[in-house]
Structure formats: structure tokens, C-alpha cells
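Only one protein chain is missing; all other protein chains are in place.
Labels A, B and C are assigned to the chains in the order they are written; within every chain, residues are numbered from 1.
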Amino acid sequence: MTVAVVFVTIAPLGTGTPSLSRYVAGVERILQRSGLVHQLTAMGTIVEGDLDAILAVVREMHETPFGQGAVRVSTLIKIDDRRDKEHTIARKMRSVEEKLLEPGQPPPGVAITPPRTRRRSAPRGRR
Amino acid sequence: MTVAVVFVTIAPLGTGTPSLSRYVAGVERILQRSGLVHQLTAMGTIVEGDLDAILAVVREMHETPFGQGAVRVSTLIKIDDRRDKEHTIARKMRSVEEKLLEPGQPPPGVAITPPRTRRRSAPRGRR
Amino acid sequence: MTVAVVFVTIAPLGTGTPSLSRYVAGVERILQRSGLVHQLTAMGTIVEGDLDAILAVVREMHETPFGQGAVRVSTLIKIDDRRDKEHTIARKMRSVEEKLLEPGQPPPGVAITPPRTRRRSAPRGRR
Partner (left out) sequence: MTVAVVFVTIAPLGTGTPSLSRYVAGVERILQRSGLVHQLTAMGTIVEGDLDAILAVVREMHETPFGQGAVRVSTLIKIDDRRDKEHTIARKMRSVEEKLLEPGQPPPGVAITPPRTRRRSAPRGRR
């Protein structure tokens, strides 16, 4: 199994309104049902897991806006696939945060709007 | 002033090791010093603010790995610039989360490794 | 069948040398064997065809640098999927070029290094 970390953003083009959150929510629901560890951000969703499982879900996510009436969809996928060590969202964050705690670091900021990485308490697989 | 939300990821190519966190930390420090509202994620950093101010800092971030010995740097920038209403990281997240609370939503997940959006208590500008 | 146009760029990280053309060539060979219509550019490859067929080949392309010794691979995929009309590389180019020929256009430039869109004379499928 290849554990990769993937960033994905899906946007319909040519909708009648620049507000796209209902499409983003539609896409996010597919991901929530998948049981994959993921994190919604303001610019896309980060998913962690077996690369083939992720790509299968991303394919399904890409299809969602068409089901909501869109006729053109633009999807951006960025795969970070590392195989020499454990590679997860938490590990990547910890690795950078450790470096930031070394001397030379400016004083820490103030947390606002903490996004959450979601792990389904009981992954059910896709239904 | 144009308030945009920007995703940026900067990676040196051809370094002797696949571990890039010290470069990511170097880039993140530039952003922390800038006073811009931002959020570090496992796949890149999300920045909010005046587009020209952001692009000036991103230009500086892009230069950082060269100062750390890299000879080739790959930078990806995704700009989301919306001008018909207030457009911020918090607003974008809230908008999607509201849609997700509507009927049809699967049960909420469990938060792990919450990233933080940092706002410097007293932005000092770049020094 | 969904005919999409996809941009893909695949780069190994931490290879010790900033010259990546041998990896790019390895990835390109997979695409050439696929029989899919595609165009190599200086920043990535553009592929046209059935979206599922493209994603299957992209998955195979992403695997290639690992076979050449890389331990970390960064892949960027941008899908443009339009379903209300014929959607191909040639059609997209023609559409913009027609708009550019309308009044207001600056004088045409001079062609250097023309990339080519390749269509295998006899697609053999993947082997």
C-alpha cells in the first residue's frame, strides 16, 4: 500500500454565480463517506491514504458538480508520494513545526479558525 | 485593496535528500515575519490579504531555498480573488461548513492535528 | 465517454541533481505507448481523451520515477472536463486563436521551437 498525501480542489466553471460553496460541500460529502483521513481547508482538501483509494474517490468527487448541474469542471490534484518513510498529514506537519521551534523563529501567532483533520470514528467504506 | 486567498507551495528540486521540511520552515519564517494572516497545511500554506502584499511576500519566499543552497526551486501559487463580497479564509470555511450542516450530511468526524491560522498580534511588516 | 483535456507534470524530489529530463522522458514514454493524443510542453504534458483512460495512464506515469530510483514523487494534475460540446486540445486552441484575430490584436509573433501534438498513427493500447 502506498500512503500518499494529496491536495485536491474541484471547481465548476460557468455557473451563474461566483458562490461555489454548495459544490464544495457536495464534493466534501463524497470524501466524508469514503472514510479516508482528510482535512478541509479554504483552498482545497488534503487527503491521506492509499494512493489508488484516494484517486478513486477523487474521480467520484470530480463527477459530483456535474450531478448538481455544472457542465464544465476544473479539478486540480497535487500528489505528494514518499516511500522511504511513514508519510502522513500529521507527520508532515510535525516535521515542519519541529524545524520552526529551532532558534531563529519569530514569536508564535494567534490561532484563528482551526481547520480539522477528520477521521471517521468508524470508517464504513463507500456506500 | 484586493483581499485574496492564496495557496502557495515551494519545493527545491534536486536536493540530496527527499526531506524538505527545513526548506518549508525557512519559507514559513518569511511568511511569519510578514504579518499576513496565514495557515500552514501539510501541502502548502494558505495566505489571506491584499493580493499585491501577498505576491511580494511569495516572491521573497520563493527566493529562500536558494539562500539555503538549492539551485532549482519549483513554486506553485493558486490565487482565489473574489471582489463582490468579503473574501477571507474564515469566511470561505464558514460558508462550506454551513452547507455541510444541511440535511444529508454524514456524522461529523474527529479532529486530529488541528492546523492554525496565525495572525500576528502586532504585524510589524517585513524587516 | 468523457473527453477531457488534462495537464500533468511529474517530478521526483531529492534526486541529488536538479536535471530531471531523464525522468520526464521516462514518463513521456509511458504516455507515448498509451496511444492517447498528447502534447509535450516545457512545463508538463497535455493529454486529451477519455478521462478514465487518461487517469489510468497518469497513475502509471506517476509510478515511473520510482522505478528509476526516486523515493519521493510530486505529481500535479489539472483536469478540464467540459460536457456541453466537443472538447479537445485543437478545439480549445482554435477557439482562443479566433478571438485573438478579432480587432485589437497586436501583430503576430514569430514561431520558435514548435511543440507537437502527437497522435500515434496506429494506437496499440498499453503494453
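Things worth noting here:
Convention: contacts are C-beta pairs under 8 Å (C-beta built on N, C-alpha and C of every residue); 3 or more make two chains touch, one makes a residue touch a chain.
Bear in mind that the values here come from a model prediction, so they are computed numbers and not experimental data.
Note on the undisplayed chain: of the listed residues A:T2, A:S74 or A:S95, the one touching it is A:S74.
In the full complex, the hidden chain is touched by subunit C at residues 5-7, 9, 18-19, 21-22, 24-25, 28-29, 32-33, 37, 39-44, 46, 48, 76, 78, 80, 82, 84, 89-90, 92-96, 98-100, 102, 104-106, 108-121.
Contact between subunit B and the unshown chain involves residues 13, 51-52, 55, 59, 62, 66, 71-84. Subunit A residues in contact with the hidden partner, per the touch definition given at the top, are 11, 13-20, 71-72, 74, 76.
Quick note on the criterion: only the chains that are shown with their structure count from here on.
Subunit A and subunit B have centres, each the mean of its CA atoms, that are 15 Å apart.
Averaging Cα coordinates per chain places subunit B and subunit C 28 Å apart. Subunit A and subunit C have Cα centroids lying 24 Å from one another. Looking at subunit B, residues 18-19, 76 sit in touch with two or more other chains.
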